[in-house]
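Here the complex is missing one protein chain, while the rest keep their positions.
Chain naming follows the written order as A and B, and within any one chain the residues start at number 1.
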Amino acid sequence: MATLPEGTTHTQTDTAPPRVVGFLCDWAVRSEGLLNPDDTLVGMPHVTVLRVPCSGFVKPSWLELALRSGAAGTFVCGCPMGDCLNREGNWIMEDRIDQLRKRLSRQKVDPERVAFFAFGLHDREPFLRAVAEFVEKLRGSGGKR
Amino acid sequence: MKGQDGSSGYLAVAGFLVVLALVCVALMVYGEWFDRRLVASGALGVLLVLYAAMVVLFRKAGWTAEE
Partner (left out) sequence: MYRRLLSTLQSATLRLDTWIHRALPQDFNPLYYTGGLANLFLTILVVSGILIFLYYEPSLEGAYASVEFLTRDVPYGVVFRGVHRYAADAYLVAILLHLFRNWFTDRYREARDSQWLSGMFLLVVSAFTGFTGYLLVWDERAQLLTSLTVQALQSVPLVGGWLVRVFLGGPGVNDTTLPRFLYLHVGPAMTLYVLLWWHYVRLRHPKIWPPAVWVLFSLGLLFILTSALPAASGHPAQPGASPEGFPVDWFFLWPYVLARWLAPGWALALVVALVAYGMVIPYTVRESPEQRGLRALGQAVVVEENCTGCELCYYDCPYNAIYMVPSPYPGKSRAAANRKLLAVVVDSRCVECGICIGACPFEALELPRMLDKDVQQRIQRGARAPAPATS
C-alpha cells in the first residue's frame, strides 16, 4: 500500500481548509440543494460528497484512494443503523470501515481520518454539523500523519 | 451497581424499579397462594414491563452498550 505522496500534508496549512471526500447514501439525508454540480457541499467547497445508492456500495479502496490523492479525511454517511433501505448496507459498511481503520493504523496512517456517520432523511442539520466537526478535527491534527 | 459519575438520578430510578419489581413478585406469590390467578398474571405482566424499562434505563445511563 502506498504511503501518502510526498508533500501532501504540507499543503494542509492553517489557511487552507482540509479537503475531505465523503460518500452519502441516497436514502440517508435529504440531498436536495445540498450539493453543487461538481459534487462539493454547498457552503463547504473543500468537502466533496459523492451520492451513492447505498452506503454498502462504497469500496474501502475508494476511501484509501481519497486519502492517497490528498484528502485529509474521508467519510461514509449511511442510513440510521437498523433502517437501511437494503437492510444491511450500513452494518456492512461499518464493518468494512472498522477493518480499514485497523489496516491504516498498521500502515501508520491516522485511522481517525476515516469516519462513518449514520443519519436519516430529516437529519440534514446534524449531518452538516458532523461534517463540520470532522473537518475541524482534521484541521487540528493537520500535519500529523 | 456501577453508577458513579453523577448518575445518581439513574440509580434512584433503578432502585425504585427494583422495589416495584419486588412488590410484583410478592403479588404473584399472593395471587398463586390465594387462587387469585388474575392478580398473579397481572403482576407478572407488570414485572415484565418493569424489566423492559430497566433495560432501557441501563442503556440510557450508559451502563450497557449497543451490541
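In this text, contacts are C-beta pairs under 8 Å (C-beta built on N, C-alpha and C of every residue); 3 or more make two chains touch, one makes a residue touch a chain.
None of the values given here were measured: they were computed from a predicted structure.
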| item | value |
| --- | --- |
| For the chain not depicted, the shown chains it touches | A, B |
| Where the unshown chain meets subunit B, residue by residue | 37-39, 41-42, 44-52, 55-56, 59-60, 66-67 |
| Residue ranges of subunit A at the interface with the undisplayed chain | 11, 16, 19, 21, 26, 38-40, 48, 50-54, 56-62, 65-67, 69-71, 80-83, 85-89, 92-93, 96, 120-123 |
